[in-house]
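Each chain you see keeps its place in the complex, though not every chain is here.
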Amino acid sequence: MTQPTSYRLTGTCPDRVGIVARIAGFIAELGGSIISANQYEDTETEMFYMRYVVGAEPLGMDADAFRAAFEPVARELDMTWSLRSSDCPQRVVLMASRQDHCLADLLHLRRSGDLVFDPVCVISNHDDLRDLAEWHGVPYHHVPVPKVGEGKQQAFETTSALIREAAPDTIVLARYMQILPPWLCAEYPNRIINIHHSFLPSFAGARPYHQAFRRGVKLTGATCHYVTEELDAGPIIDQDVIRIRHHDSIDELVRRGKDVEKRVLARGLRYHLEDRVLVQGNKTVVFS
Amino acid sequence: MTQPTSYRLTGTCPDRVGIVARIAGFIAELGGSIISANQYEDTETEMFYMRYVVGAEPLGMDADAFRAAFEPVARELDMTWSLRSSDCPQRVVLMASRQDHCLADLLHLRRSGDLVFDPVCVISNHDDLRDLAEWHGVPYHHVPVPKVGEGKQQAFETTSALIREAAPDTIVLARYMQILPPWLCAEYPNRIINIHHSFLPSFAGARPYHQAFRRGVKLTGATCHYVTEELDAGPIIDQDVIRIRHHDSIDELVRRGKDVEKRVLARGLRYHLEDRVLVQGNKTVVFS
Amino acid sequence: MTQPTSYRLTGTCPDRVGIVARIAGFIAELGGSIISANQYEDTETEMFYMRYVVGAEPLGMDADAFRAAFEPVARELDMTWSLRSSDCPQRVVLMASRQDHCLADLLHLRRSGDLVFDPVCVISNHDDLRDLAEWHGVPYHHVPVPKVGEGKQQAFETTSALIREAAPDTIVLARYMQILPPWLCAEYPNRIINIHHSFLPSFAGARPYHQAFRRGVKLTGATCHYVTEELDAGPIIDQDVIRIRHHDSIDELVRRGKDVEKRVLARGLRYHLEDRVLVQGNKTVVFS
């Protein structure tokens, strides 16, 4: 099912009368067909958020020409914006540790064409998942991370260098069990996606299934969010939960949790890859 | 929480380049602020569906003036449309039989202001729910419906006369256990809303919980749909399910089903009352 | 659907070999038919939890005789236990403030026979819901609670006296917006049920919808739990969530939250009324 090429135009600007008319008018003047249009006016902050998908064919211009044409409109509206062509899949660096459920799911979704991205490489602090990555034809970098000290700092510098070389659009922490140092997080704002194995803000930090077990909650969940310098506190992209029962052991929580983790990460990453997520302070607008 | 008045403009027309620009341009020219905008282009039928909510205050015209101003635009676009002011709640006739769960829920939601409509009257083939309706200050008409024959036809003529007199925008079958005759359905196309106690198209017709029990399904559900002449086959507005287990008896299915019935009916009716539902052949576009 | 009388025998004791055999053997010796049997062995604490429902008729003894017969078995097993006859509905005191959604739902479920309890009275710090309670034939006590000081202490003493007079099995805080003083909580351990309008432990305390809105979560929920002296920290009986979107305002969260609040409270209360909940430290075993 090859889709015809389309351009995804996303943007944020101060709200005022006439924005939709201006955007839609601009597209209509070029003869462009709107495949889908979403907008959201946040009445509290008086900001406007939008996502337009425009067919490339009737438009008859490439992405750069479309960008150049839109630039004056964006300036006029004081808009922060971006435009991505549907035929340029994002470059993604995947980071994992020992557990394979998230990595395996993402790589399989990509292999079957159900999730479109270019997996530049896998970086892991263990060597366990090399076979999996390499079977999918994805280069694998093993960067062990010592528990403390200078070695740890060095490991993250190596990691950082590998990421820089990969030049990714997006970095996915697919159950990478290390906390990235703040300076590394700061280099990729709203571009590092993490899956946390609890329903945030409940049970942030370490061993959330143990915390959930101790508290005796009746649902447990997973949260896909952008990574910021504060642990497990970045903008949330998606969440989901599963029902648990008194007889579920911690091992059972862990096992059942994997299912919701991989599902929420795949869904959140899809929103991100399709440019459906706009960050609004510490929250997200998701045009799902 | 009184909301400021707004106008809901909904419409359907053949799809073509420039519709959004035309609509949004028209609103911007009048200085109108768009509170929310939804559109959908159906690529299969090449039809365009939209819902715009426009603040009444900056617009500075009443609903009729706005209608008059929009009329030429609609003609130009060959659009079937309607405009409703948020301060004109729909007139609703509620029909019920003996079970009170749906009727009680709708009347309570309306009483607390969580669902906005004007309950003109309740019509029932039994007298059981008179107290409930009258406590909410809603007139109650008891129209017994014989099982067969001329009396049955007469009952529906009486019902029809009561409805005509009530001049409703919408008729809600809140577990009204009678099948309306086709001629009565035909008088109110896409204006009669039914709650069916199964996940349609599974278990249409009589005694769906018994059917579900016999088949041994693991989920049961409810469906809110517009009534057409063909039984349980009209456009679906909303559906939901609940999980059932092998030890649930039919009585238990009935009891647990009531919860999902009232929830789905309230949600579907809300979409309808807020002009979020556009009928597309035998399907619905729901801007939720 | 009148059910034949049955006895619900629930108990907790240290785990060891042969408990089920002892219990089931005891029932079989009396010729009793087991309608349903649940047990749970907690391997961590080495405690055993059970719920047996036994038909009264083949047994041919009343509840007191059955209690007397079971007493030696319980002593032998070092079991904390209780036995309730299905034809003795629990006496319930309902407490509410201004919002009617939970109270209305519980009273309607009871009226239609879908939730079986004896509503002894409603106690409220406002007079708003008197009509609702009285229409259901339930006495209503209005006990205003000042914000601070001696008057507040006095109000809770009045409340406590009213409760004592009502001699309830269970007290339900159906969105009663006051924090009960610890001495009052301590009088009714595992017998006061609260509905908190968040997915605990997220957003405990005041204004959880505002907290959820600020954090930008993608699901919000409700939690039904036993009240302990520590606010919103007692054993959880049931929880559920609903999906929210970026365009949901706080008012919208409040409105949509009501639906999940009333649903979770009704479900949690049902489990409690049917003796399906056994408290295990700060957690619950729920034989649902």
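Order of writing sets the labels: A, B and C. Residues in every chain begin at 1.
The rule we apply is simple: contacts are C-beta pairs under 8 Å (C-beta built on N, C-alpha and C of every residue); 3 or more make two chains touch, one makes a residue touch a chain.
The shown structure was predicted, so the numbers you read here are calculated from the model rather than taken from an experiment.
Assembly remark, whole complex in this entry with 3 chains visible in place, copy number of the identical chain is 4.
Rule of thumb we're sticking to: only the chains that are shown with their structure count from here on.
In terms of which chains touch, the assembly is arranged so that all chains touch all other chains. Centres computed as Cα averages put chain A at a distance of 41 Å from chain C. A straight line joining the Cα centres of chain B and chain C is 35 Å long. Chain contacts: chain B has residues 36 touching two or more partner chains. On the side of chain C, the complex with chain A involves touching residues 40, 43, 199-203, 215-219, 221, 235-241, 245-247, 249, 280, 282-286, 288.
Interface of chain B with chain A (complex): residues 17-18, 20-22, 24-25, 27-28, 31-37, 39-41, 58.
Taken together, the chain C residues at the contact with chain B in this complex read 1, 36, 99-101, 104-105, 108, 111-112, 114, 135, 247, 251, 255, 258-259, 263, 266.
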